[in-house]
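Every protein chain but one is kept in place in this view of the complex.
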């Protein structure tokens, strides 16, 4: 397998490196419209085949896969051309700028029998996969709420707001963990700095069938860096703190038991406060696992974990949240 | 001055103790409908004059002040009778169950020239007053956002939801610090445990004129206890973490400077990351300061810091947030 | 049973309160040479019988037990007179100012069949007892080291140095947990503030048979408060952090396995990094448990957990550490 990486900015070089380290990828190609970034890769890695334009990659029959690691506004066009040229693709998250673009790419890939993997790296981390296992094994019981905070003094993007930058991570983690889609989304956002109106702070709320709800706070202008998810279940509750170097997941045997038998109200609710458990998380690079998943999907003609439908669902949520912001927080039904 | 405390549950005994410790209060009286609570006070403190009913307090001309420390549903009736009997009053927060009740009490107190203090204890803490000083001295610059989280595995109340229990604190702190009222409120709440529908988790959002917005997360069903406020200003940013024993306030010389002169967009935004400063907070009991404020207000016929209008504004916010929850998150205009 | 408390300074009132709350103690008496402290108790608690001198307590035949809660320099004299008067005694830690005093009190109590409990409160805490259980159940394996840090900006005592003030706690916890005595002690101390030479910082090292060693850092002049014990075992390791409100004990399934079979040295050592476990600690007041232990010892004529021999062993360690400090850190053999 030969892989070409298009876009060598912040994230692209990591894909290049993981391509080089994957045993099934025999050759890594790279291209960026900015010659300085090509120069950067040239100095950093040997054995990367550098290209002067996208066309030479598309035309190269030895290249079977292309990773599109550009700003989201370019994803659709570049990914479409890759698919048309018969290449399997990795697309940086978020998948596309609109749901329509996602649909078109999905249709095209299906017609041509090609693999699409959307690089939602977080779902390949050991921590998120560990939580997923716990939820699937019903260790948390019925999930009541999902509360996510991702804030820091972040770079102000000039083409996308804080939702498309940060909430992309959180929506993908939530979708992966809960395996459910909300029936409505509402959101509020503010642009304090950018005169052109790109929001730097946003709150998003999602309603699901049953009592479950999810809430997200994303913020480019916080003095402290917080990456914390609380998950409240009927059996156990969990905190996933991605800032913790070694204790990312804490599982609390804490909760409220409802004793249905009693007829006096006050005795119906009983508090439970038990042990706390911090599972050991294997220290593997998520991108390495993702690359293996991609290679395996291509070779076995199967769907990767983070497939196009998954990427599309995240775009649906982003689009809906943005629509709600534009309408002052109205509920947007999915 | 003589003070009577009505309601000797969780909080009342603290008012009793602070009454006993205040030099200007010569005598403390107490009453509760539950004889066990009277017995509790009898065993715990000498020198408290215990009463068998409310009437004997109302009729006692030596008593000039009454503290109503009962569930909120009783505030209006007990406070009204106290005012009618010519007593100054301390009312436990939240002031009343409805804005109408608050209005009636305010009118009555004004007619009779009586003092009302609403026991929003937090505004008397050294930490909150320190932040207030900083904001008044314009140390933070223009305030962009106010983000508050108050969550833990809390007692499920049987008469009020998590808003009236926890958000009361946060709304009062926010109103005190910002000295501004929002023009609209939206809120979302869920009742996971209580079949009768009292919400145990709620998110509230407030919009102000200009770019300022405030957001609140209150939750009775969190595995961890968090009491954290982020305030983002144009000059500095601040974290107020009430769980920290000694470092409650951290002021960050961090932010984003907008350079208006440049014509190239990318250079307009500049990041600033400077020192952090943790002001020393005096260790005084907030309730003691509040009691002194009350005594002083009574003696000088002035308004206390936490006066009835302040208490009313908090009730307005609670009522509006609740109305929004009932209408699935619609914006409620104030 | 009737209990008299002698010494009503910082700690004595807590003994008074726990005496009042214990069902088997029908009456609590109190005395202090300082009339202000008697006045303090008078105002704080009803039902305490106040005395004007120690003699009236010693002569009172209804009083069967005396708690000596004075500075350590007075322990011996007051405890001896109590025993001579036929009273069981609680003695505040450290037991006595010298081992000789401890021996004399022990002999006297044995002759008269009286109970001595030394108030090493920490061994009655749920946290310390939980760790004790784990060690007894061999969950940690062979214990390699015990490392204890107890530092903060503490009050400078005028009659005892930081060893007798702070290390008393640590030596008692260590003795209780390990159930072993060291064969030698060395210590270093410095007096930075006190011209009369009372040390405000000290380091103590203890050697045990086998590889086990224990180390202690106590300090009255630290900017931060630390109370942390590391226990390194062959099976598991443990951190006991008494500053943590809810997560005092963390058990780490971490360590080093020695694979004896291999003949190549480098493969002999294998690292193990597993889950972390935070056991739930019951929230009970240690002093309450201690009071129950005392009452039970008196009634059943048995030894309390924190008996005179235990208190004596702590004094032996304190005396030895002090002797080592006086000789510039020489090893003092026990």
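Order of writing sets the chain letters: A, B and C. Residues in each chain are counted from 1.
Heads up, the rule we're going with is that contacts are C-beta pairs under 8 Å (C-beta built on N, C-alpha and C of every residue); 3 or more make two chains touch, one makes a residue touch a chain.
Owing to the predicted nature of the structure, the values given are computational and were not obtained by experimental measurement.
Visitor: Just to verify: which one of C:18, C:126, C:186 or C:320 makes contact with the chain not shown?
Guide: Of the listed residues, the one touching the omitted chain is C:186.
Visitor: One chain is left out of this view; which of C:67, C:238 or C:321 touches it in the full complex?
Guide: For the chain that is not drawn, the touching residue is C:238.
Visitor: Of the listed residues C:64, C:104 or C:147, which contacts the missing chain in the full complex?
Guide: Considering the complete complex, C:147 is the one touching the chain left out.
Visitor: With the missing chain put back, one of C:47, C:300 or C:328 would touch it. Which one?
Guide: For the chain that is not drawn, the touching residue is C:328.
Visitor: Of the listed residues C:108, C:230 or C:334, which contacts the missing chain in the full complex?
Guide: C:230
Visitor: Over the whole complex, note the residues of chain C touching the chain we left out.
Guide: Interface residues of chain C facing the absent chain: 144-145, 147, 149, 151, 153, 156, 158, 186, 188, 190-193, 201, 203, 205, 211, 213, 215, 217, 219, 221-224, 230, 232, 237-239, 250, 252, 254-256, 258, 265-266, 269, 271, 273, 328-329, 331.
Visitor: By the contact criterion defined above, which parts of chain B meet the unshown chain? Give residue numbers in ascending order.
Guide: 247, 253, 273-280
Visitor: Residue by residue, what part of chain A touches the chain that was omitted?
Guide: Within chain A, the residues that touch the unshown chain are 42-43, 46-47.
Criterion: only the chains that are shown with their structure count from here on.
Visitor: Going by C-alpha centroids, which chain is farthest from chain C? Tell me that one.
Guide: A
Visitor: Which whole number of Å gives the spacing of the CA centres of chain A and chain B?
Guide: Taking the average C-alpha coordinate of chain A and of chain B, the gap between them is 39 Å.
Visitor: Taking each chain's centre as the mean position of its Cα atoms, how many Å separate chain A from chain C?
Guide: Chain A and chain C have C-alpha centres separated by 53 Å.
Visitor: Give the residues of chain A that touch two or more other chains, as numbers and ranges in rising order.
Guide: As it turns out, chain A has residues touching two or more other chains at 273.
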